[in-house]
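Excluded from the complex is one protein chain; the other protein chains are retained at their positions.
Letters are used for the chains, namely A and B, taken in the order the chains are written, and counting of residues starts over at 1 for each.
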Amino acid sequence: MAEIYKLIHPLKYFNDYISREIRPDGRKFHECRNIKLNVNSLKTAEASAVVKCGNTTVVCGIQLELASPKAEEPDFGYLVTNLELPALCSSKYRPGPPSDHAQVTNYLVSNIIVNSKCIDLKDLCIVPDKLAWVLYCDMVCLDNDGSLVDACIIALISSLKTLRLPTVTYDAETEDINVDPDIRTPLKVYGLPVATSFSVYKLPERDILITDPSIYEEEMCGGIGSNFIVCSNQSLLCGTQKFGGSNLPPESQEEALKISRDRANVVEKVIETCLANNCEINEI
Amino acid sequence: MPLDYRRFNGPEDSVSYKRYTNKYYKGYDELYKELVDDKGRRKDGRALDEARSMCMFFARTDLISQAKGSAYIELKKTKVVCSVFDPREIPHQNEFSQLGQLYCEVKFAPFSCAQQRRPHVDAEDKSLSVALRQALEPTVCRHLFPNYQVDVFVYILEHDGACLAAAINAAGLALANASVPMYDIITSSSVAIIGKKVFVDPTEAEEHLAMMSPETEGTNHGIITMSMLSELKQVSDFVQIGSMDIECVTEAMDILEKECENIVPNIQKVLVHNVVQSFNQRKQLEAEAKEREIALNVKMEEWKKLLNAG
């Protein structure tokens, strides 16, 4: 019955829920979905993480390569992040080259990582002007159920935190490179950027801010890609992005900033607990 | 290779660090020795004719909320996800097609192999997609959705051998999960042949060696993947790569047939679990609906009384 109602009166169906202070999936307006995180489950990647925020699933794998640094930046390494939205994650995507939406999300994620300065590219340089690490961080979305950027950032950061770089010896005279994969040093990660997505829904008398929206809620609130995304890295903001959709009054913004602070703490705890567990397993 | 404008690109001259480790270059004999120890056990402790279907097999459905049906299969390290979507009209087609079509796509994750895979559709992806479609077509009742196509997407998260077999198993399970009408349960398995040794359900290293041609000519080597419809006892797809004599092939087919049958109970278990679960869910929903109706009736009575009272 409810399903038919939803099909025939999509707006009214959603409105009925929101005006009764609850969301269609039973959450309160500012309740986030559960986060499940697992690291190092893929053995072909140097470091990997699988994250589930509600139904949204993202897998991240990092692979290491060596290359010579750019001539204009001789003591910088490379960090190449790419997000793949294959057709299997949602019926909205078609197979083929990345769609505009995929490219935009991809840019957003890599922008957050660059802006937050959580990786110092100088740490990735081995010998200036000669040799540097290239980190290929590939994220794959297996199930897109909204708030994709949040999940991507969690997956990316937790896999960066577990990454351990092999030792490289470089002979300056013979230009000989030798890698010892058994002795590894962890990569330094400065801070912990966390992104939180919000959707804005306009009721006639007031605006409602919805935290961690599902894909259905995103569609109802001004379409996919009009989320308000707040990223913070240890109490500093490193990006507040919003693209069109319903406009956002200052009060809602205050609220969003406060919620994103709380959520950053929760996510931090999740990642730390997971990494600690992972260390224990490794020691045993 | 043209630069991909739709992604972020790394430097062009980057190479995997593994090339500079001591263990990178290995001869054929050395690799061969590594596969099997003195007691005839493989690296992961299996016997030569032991598949991963018994204890290293894990399957589940319904993991992708956005898809109609989905399945995940894990053969120890080989990890495969598959999702199936609602039938849709065949795009760019003018003629009426009597039979519905299956659109299959197999993709490797960039981090699925030891070497980085560039995110282009390469020949391997394409040949696997074609093999998957050929395997699935005989098992789906295609006459029930003429002029429509069902999308089957397979994503390989980690590749450690037998990925086509895993993809077919996962696709079969996902199709059943999406309640696409099918004639039979489809299962698949593969073997790698190196000389006289037959590796059932091979790992990446074993497949790699089987694809290399040995120095002595005339030795059997190659990979065979076969998919079976279990009840009908029919072979739906047979893919052989490499060269081997006829005896070897028939022998391998016997092994594969047995292996395919071994997987059937695994798949059945998942499907039955599915059905039971959905029945339970429905029961619960019906009970809830009834409760609501009773509550509503009580309210109606109250209102009626109020109305009658004026």
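The definition used in the following text is that contacts are C-beta pairs under 8 Å (C-beta built on N, C-alpha and C of every residue); 3 or more make two chains touch, one makes a residue touch a chain.
Here is the rule we use: contacts and distances are computed from a predicted model.
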For this session: Determine which name in "SCO1 protein", "Exosome complex component RRP46", "Nitrogen permease regulator 3" or "DNA 5'-3' helicase" the UniProt entry assigns to the undisplayed chain of the complex.
Result: "Exosome complex component RRP46"
Seminar exercise, completed: Where A:21, A:72, A:100 or A:280 are the choices, the one touching the absent chain is A:100
Exercise. Considering the whole complex, which of A:2, A:183, A:203 or A:237 touches the chain not shown?
Worked result: A:237
Seminar exercise, completed: Interface residues of chain B toward the undisplayed chain are 5-8
Exercise. Can you list where chain A touches the absent chain?
Worked result: 100-101, 103-104, 106-108, 111, 115-117, 222-223, 225-226, 228, 233, 235-250, 253, 257
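In the analysis below, only the chains that are shown with their structure count from here on.
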For this session: State the interface residues of chain A toward chain B in the complex, per the touch definition above.
Result: 1, 42-45, 48, 55, 57, 59, 61-68, 70, 78, 80-82, 84, 86-91, 95, 97-98, 102-103, 106, 110, 134, 136, 138, 140, 142-145, 166, 168, 177-181, 215
For this session: Under the touch definition given earlier, write down the residues of chain B that touch chain A in their complex.
Result: 6-11, 13-18, 20-22, 63-67, 70, 77, 79, 81-83, 85-86, 105, 107, 109-114, 116, 119, 151, 153-155, 157-160, 289
